[in-house]
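Can you keep this structure in mind? I'll have questions shortly.
Just one protein chain is left out here, and the rest sit where they should.
The block that comes next holds subunit A.
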Amino acid sequence: MSLAELVRRRPSEVKPGEPGGAVPAQIPKIPTRKIGWRVRLKRDRSLLLMVTPAIVLLGVFAYVPMLGNVIAWQSYSPYTGFLRSPYVGWANFERVFANPLFLDAVENTLIITAFQLVFFFPIPILLALLLNSVITPRLRTTIQSIVYLPHFFSWVLVVTVFQQIFGGAGLINQTLRDHGLGSGFDMMTNPDTFLILITMQSVWKDAGWGIIIFLAALSTVPPEQYEAAAVDGASRWRRMWHVSLPALRPVIILLLILRLGDALTVGFEQLILQRGAVGADVAEVIDTYVYYQGVVYGDWSFAAAAGLVKGVVSLALVLGANKLAHVFGESGVYKRS
């Protein structure tokens, strides 16, 4: 086996025992000595002290409020309180699942997530690879800053900008009209193209922001690897395929899993702002649905039940995706030692 071949082969393909392979298995298990908790406490006390504020904050602001979810099993009213609101068992959950509008909202959410997974998720990766190949640092930072910027715009602004450009009275349609080319196409109010529209908006707003983490991962690749590959005659494309992408792989998997956990959360503000323009049939998602039910109509218990269902499904998705990552030999979000 030539050296060049070896370099090109991925570590996982290298069989144990072959040159360059891993050390044969059967490593003797190192006996771990049991240390008493007192000793560990003493040993780790400064570390524990440092982590305490974070744990307290997490407890006070995340876990204690979670106890409020008990209202999902109550007929809750803020004036009677948690303690005196009557328990109604699973009635609120039954209402959630019996409600066709909730199911519509779930469907819309999943469609949007799936679409954006294909047409939004890869874009920051491509952008990062592209930027990484720009040599001049000044040019690179300039481009970076420009593509980051829209992230700091609020959704109100983004939707307005899109309306001003693509709307029926927007720049494009007005120009077409002025030149007698018909009234064009009002993209902002067409329910059929709504998926494309919101994905365009997301890409414009957040793709630039999304590249940060990929760029960071790319910056950890030692230049020697590229040099070595170049010496071996690897083309630009080959270097990206065999050096850059493998370096990004753990990050991509990690973000993919996290994204799956968020699958049921799609841009609340973005959608609520454009709901009237295209109608609830395509723009109602779980979050907007819960907002209207809970906050606007004051049906707190129902909304809490719907929110809980969403939370449970999201958790299951994260755990499932993580398991899948382990199956494929990736480390995923976390791993049991």
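Everything that follows uses one rule, which is that a residue touches a chain if its C-beta (ideal position, glycine included) is under 8 Å from a C-beta of that chain, and two chains touch if they have at least 3 such contacts; residues count from 1.
The rule is simple: contacts and distances are computed from a predicted model.
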* Leaving aside the chains on screen, match the unshown one to its UniProt name from "Sarcosine oxidase subunit beta", "Paraquat-inducible protein A", "Sugar ABC transporter substrate-binding protein" or "Glutathione-dependent formaldehyde dehydrogenase". => "Sugar ABC transporter substrate-binding protein"
* **Residue of A:Ile112, A:Ile125, A:Met188 or A:Ala234 touching the missing chain in the full complex** => A:Met188
* To do: Would you indicate which residue among A:Pro65, A:Pro222, A:Pro246 or A:Gly298 is in contact with the undisplayed chain?
  => A:Gly298
* Asked: List the subunit A residues touching the unshown chain?
  -> 77-79, 91, 94-95, 98-101, 155-156, 160, 163, 167-170, 173-174, 177, 183, 186, 188-189, 191, 269, 272-277, 279-281, 284, 288-289, 292-293, 295-299, 302
